[in-house]
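Written below as structure tokens is the structure these notes are about.
Showing just some of the chains, left in place.
Letters A, B and C mark the chains in the order given here, with residues in each chain numbered from 1 onward.
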Amino acid sequence: MFPHKEKFVREKLGREPNELEWAMIEVMWSEHASYKSSRKWLKLLPTKNEHVILGPGEDAGVVKFDENTAIVVGIESHNHPSAVEPYGGAATGVGGIVRDILCMGARPIALLDPIRFGPLEKERNRYLFEYVVKGIADYGNRIGVPTVGGETEFDESLDGYTLVNVACIGIMHPNELVHSYVTESGLLLVLVGNKTGRDGIYGVTFASEELSKNAEEEDRSAVQIPDPFTEKLLIEATLEAVKTGKVKALKDLGGGGLTCASSEMAGKKGFGAVIYADKVLQREPNMTAMEVMISESQERMLFAIKKEDLEDMSKIFEKYELEWTVVGEIIDKPRYLVYWGKEKVADLPIDLLTEVPIIEWEAKPYSVERDVQTPEISPQDAFLKVLSSPNILSKEWVYRQYDHEVQGRTVLKPGLDAAVLKINDEYGLAFVSDGNPSYSYLNPYHGAMACVVEAVRNLTSVGAKPLSLVDNLNFASPERPEVYWSFIETVKGLRDAANTFGLAYVSGNVSFYNEVGNKPIKPTPVVAALGKVKLEHITTMDFKDEGELIAIVGV
Amino acid sequence: MKYRAKIIVRLKEGLNDPEGRVIGKTLKNLGYKIEDLKVPKYFELVFESENPEKDVKEMCKRLLANPVIHTYEYQIEPLGE
Amino acid sequence: MPKFAVIVFPGTNCDFETAEAIKKAGGKAERVWYKESLKDFDGVVLPGGFSYADYLRAGAISARAEIMEEVKELAKDGKPVLGICNGFQILTEAKLLSGALRPNKIPRFLCRWVYLRVADTETAFTGFYKEGEVIRMPIAHAEGNYYTNDLSKVRIVFQYSDENGNINEEANPNGSILNIAGISNEKGNVLGMMPHPERASDRWLGSEDGLRVFKSMVEYAKR
């Protein structure tokens, strides 16, 4: 997919990579891991202001709430896996974003789930809807992180498909921030959590391609069985380990598995790594080095710690009955070496994995305000039609299945304009997500702006002052010129709207290749926003008393 | 005709099975020498059909199992009218 | 000041806020990992959550942990033992309370606020309530449908009701017999309840009705 990839790699390496090396390069160069088609444009987004402690670039963003409190926030999509296995796909989507928050050193305290489906008239769409919700519920509830809001939307264009986005926030003291990269050599790399199996092999490349017609039957390796039990133990063990101050770097294993986590951890500041792949605990017999290196088995975390701290750390992992092994070491040369027993099975310059060239696809504008027919309909009928649309109906069926109160912080619960979580005795954090693919389809630039504006309006409706934003960009294949153009327009819209409010994006996610049967989805940017509100000043949307005046303010 | 079907839905070989693992471990802690424990899904149904085998297969594909991660097996016995 | 252990099993997830509520009610609270000991405590709380992810049956696996032997000793000594949600499920599975908690009548997780009628004010946990009082608390469970084949062994303490304290089918969120939301043993020192009093112990979270469960427990433990 990168036109001169093979030539580039061979020239840089001075030889032909072996099979394992190719596999690792393949994974790291996938759209999902490298952002090669989007990186250039994402640079347009504002990412700094007085609230930002850490912007995009690591597993999640960090926002200052007050002197003693930092809020970590991130958003992820799990569209492809959820379309083939809604329960496991959605559940592991929750697991992934929760670990992203966790690996900054923060306790995950709330989730939002913007989810989208085809029309409910069809059996397959109902099946996807029911099991996506069940997957999110079963996972979020079991790990004790409340799902406090989200969106549920149905649209013709998603027939047979689903967009599952999940945003998560965490809380920590600013001093507890742990980075996802190392700044010294000699550290041990310790892999903690679930054993590694053959699941998710080539998951990232899967997420970087269109779904085939027979996806359901074929893609067993692309989905994983969720294990919220282990995730919950990982959360507690990781937080206990972080509190000791002995965790030098931390990353969760998601797309790209061990290859991605360890190479990014080592490579970011110019170090390298040796990986002893055979030391990775394996769930299935006869696994190869390649399978171990790129498996996307869930519920695993990679810790970088000093040799002398290994014993203390291992006690924590063992207290929580988690399995762990030392799987490698940080070296001061920028190389990436993999051993299988005594045999060296891969030897690459690390930047061949971590510094992937960008791609720019052809972008072709389509005429905005596409020629849609304005339906001939009486105001009465239109009114009824709108009110009876599943997009307007109460989403109670969804959020009643979510524990939205666990951890004892949820002041404003689902069903209102935004959720509010109590952060201390005086202040709360408002959290909301918005997307509107119908607007984005008609005019991607204005549609993107509308997402930001709506999120900000929802924050203000509960009395909160906006703090920061994250964005999740769900698009079809960037190789389609009109899609790529709509992507660029969307980013510009996000940029301009945020600048208007003086807001910054601290984290985000891009998911391309969302299509089924050769049909692109509508451009679907989703924005999640954080705000700060004095508990005394929280407002809700219900009328409070008879005789109150009703006014509309605005243009 | 009426039939009774017993359907077992299993996770495909090699997939992570946290529930089986946790229950197996608990039995080990209670002193039993468990080598392997699985908790497949199990359905018993009584239904009317002209074509029971086709119906059962379909029910598995459409609802009871997900071919991406599951295999299934079934037994059908006639129960008379 | 009486000191309570809040037991943390793998997968327990309401331990922090439960400990907070006990402190707010005037007690001392310590989170205790299930491998540790319960010596030196004046009472025990088994908080909500998903111990062992609810695998097999909610509460079944935790109920077989060694620490439950110590909980039984404490209960025998007349000390207060409170099980909330998953804690209630553990107490029935451990036979500290009779009956069983089955999947909800609509077999899904259900998170919402309910009204409860206080049916028994003589237990270690209800001293601060008035008999027949109607209070508000949230529930959040998938297996809260209480069943027993021998009602003579239970003291009904809380029942799901409507706003006015009527016990009827509409007010029953999960199918429990007699709208049972909480029961205690004969002595009144072991209580299991599905609703979450710790989530109704702060005015910002919607109600402080639950705090009195902990206040009553603290007061009882002082005796």
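Everything below uses one rule, namely that a contact is a pair of C-beta atoms (placed from the backbone, for glycine too) under 8 Å apart; a residue touches a chain by one contact, two chains touch by 3 or more.
A quick note: this is a predicted structure, and the numbers were derived from the prediction, not measured.
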Next on the checklist: The viewer shows one copy per protein chain type. What formula describes the complete set of copies?
Outcome noted: A x1, B x2, C x1
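One rule holds for everything that comes next: only the chains that are shown with their structure count from here on.
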Next on the checklist: Using Cα averages as centroids, what's the distance between chain B and chain C in whole Å?
Outcome noted: 35
Next on the checklist: Which positions in chain C are in touch with at least two other chains?
Outcome noted: 52-53, 55
Item to check | Residues of chain A touching at least two other chains | outcome: 229
Item to check | Complex contact set, residues of chain C against chain B | outcome: 52-53, 55-56, 61, 64
Next on the checklist: Give the list of chain B residues in touch with chain A in this complex.
Outcome noted: 11-12, 14-18, 22, 62-63, 66-69
Checklist outcome for this item: chain C contacts chain A in the complex at 10-11, 13-14, 16-17, 20, 33, 35, 48-50, 52-55, 108-112, 138, 140, 196, 198-199, 201-202, 204-206
